[in-house]
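Have a look at this one before I ask anything.
All protein chains of the complex are present and in place, except for one that has been dropped.
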Amino acid sequence: MIKLLSGMVLGIVLTGVLAWTQAGAMMFNEYESPFDVEETAARIQANMQALESNGWKLSGIRDPGRAVAASGGNVLPVLLVEACSTDYSKPLLKDDETRILSILMPCTVTVYKKQDGKTYIGTMNAGLMGQLFGPKVAGIMSKVAADQAKFVTFDPKKPAPPLIKVKPGGGGAGGNDIGGC
Amino acid sequence: MERIYVFKRFERFWHWAQALLIIGMMITGFEVHGSYSLLGFERAVDWHATMAWALITLWVFAIFWHFTTGEWRQYIPTTDKMVAMVRYYLTGIFTDAPHPFRQTTLRKHNPLQRIAYLFVKLVINPLLWISGLLYLFYASWAGWGLGWLQLEWVALAHTAGAFLMLIFFIVHVYLATAGHTPTAHIKAMVTGWEEVEGESEQQHAATGA
Partner (left out) sequence: MNTLIHSGWRAACLALCLVAAPVLAEEAAPPAAQKSASAPQEVVAKTGSSTADHGKFEELQREFASGPEVTAACLECHTEAAKQIHTTKHWTWEYQNPVTGQKLGKKNVINNFCTAVSSNQGFCSACHIGYGWKDDNFDFAAEDAVDCLVCHDTTGKYKKIPGLAGHPTYKVMEWPPKSGKFIDPPDLQKVAQNVGPTSRRTCGTCHFYGGGGNAVKHGDLDSSLNQPMRYLDVHMDAKGPNFTCSTCHVSDAHEVSGSRYSPTAADTEGARLPGQRKPGSAPTCRGCHGDAPHPTDAKLNDHTDKLACQTCHIPEFARGPLHTKMSWDWSTAGRLDENGQRIKVKNSAGRVIYDSNKGDFTYDRYAIPDYLWFNGNIEYTLFGDPVDPDEVLEINRFLGGPDDSGSRIWPVKTFTGKQPIDAGLGTLAVAHTAGKDDAAYWGNYDWEKSLTVGMASVGAEYSGELGFVSTTMRWPITHMVAPKDDALRCKDCHRDNGRLAGIDGIYMPGRDRSVLLDTGGGLLALLALAGVLVHGGGRIVAHRLRRK
């Protein structure tokens, strides 16, 4: 009996440890990009614009490395490409239960260089995130996940599109300096 | 059963402190060597060096203690009962045969222990210490007239010493359970008191819990 119990406890602990160590990796997806940081970001923007039918609009591009530089430090290049789709944001913002998920808006894809000199793309695992919040959110987020997969699929035969230096606030920015999404 | 006081207070402190330091140095040392990532290279190097100095300090006291107390004689090798000890570990320990060696305060290590500890003290430790200190004082070699020395040789010697220490450690920890009961030796190393079987009780002594 004691053996059985201790076996179970051990199993639970091991599962917990495994979940603990793997959970972080599961929340996000990382891909390697064949292009440099700026071209990768520009191609992602082009892919986002190509999905305008799903409501996607570019809402900004950020370089968090600049704030680090201003404080006197160095980090390898990184760009945050932001987009928002009211098709997906509206139902989440409508419902009190899910309004807190506005924290995930706008949808951000990060592009960064690592020590190996290569460019990487990071996205949130929207599908997994959605499943944590019930069927309605899961349905929306699975669509976001499908679109995200298209954001990071490139056609190398196409020439490099220009990077669009949108200010945050795209998608219905008002006159009060606050962006729409 | 008779109880004798074999390990004095300093000796026990020395043993356990040394055990901790050696375990710590093996963990950090093999990380510096690149065998795995645990603490991070930088911290592993720092701790390894700090523990090295602690161990050296401990050893200075231990050497002093060994010579002032005459305890160094405990490590003089002997062949007396050595064959019996080997036979005990190979067969006797499985059949509850009596332990062939009778501990006294004057002979607290069995002949296999004597030879093993002597090997640690005369081969493994000096190998680790000399190569380790050279490693640490890499920049001073030229000043010491050792400009011809290659870091690679020193590093390989140090690594070889580390593997020997690891092997010693594995066997030593296991044999600590090979007393007349599995915990007898360990208890003795903690309390200092070893239970020794009297002549008349030998037949009935039990091994295993």
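Letters A and B name the chains as they come in the text, with residue numbers starting at 1 for each one.
Just so we're on the same page, contacts are C-beta pairs under 8 Å (C-beta built on N, C-alpha and C of every residue); 3 or more make two chains touch, one makes a residue touch a chain.
For clarity, every value in this text was computed on a predicted model and none was experimentally measured.
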Contact list for the unshown chain, restricted to visible chains: A, B
Touch with the missing chain holds, among B:41, B:144 or B:193, for B:41
Residue of A:8, A:50, A:69 or A:146 in touch with the missing chain, whole complex considered: A:69
Which parts of chain B face the unshown chain closely enough to count as touching? 32-35, 40-42, 45, 49, 89, 93-96, 138-139, 150-152, 155-156, 159-160, 162-164, 166-167, 170-171, 174-175, 177, 207-208
Give me the chain A residues in contact with the hidden chain, please. 36, 38-39, 41-43, 60-64, 66-74, 76-77, 79, 113, 115, 117, 159-163, 165, 167-168
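Assume only the chains that are shown with their structure count from here on.
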Chain-centre distance (mean CA atoms) for chain A and chain B, in whole Å, is 55
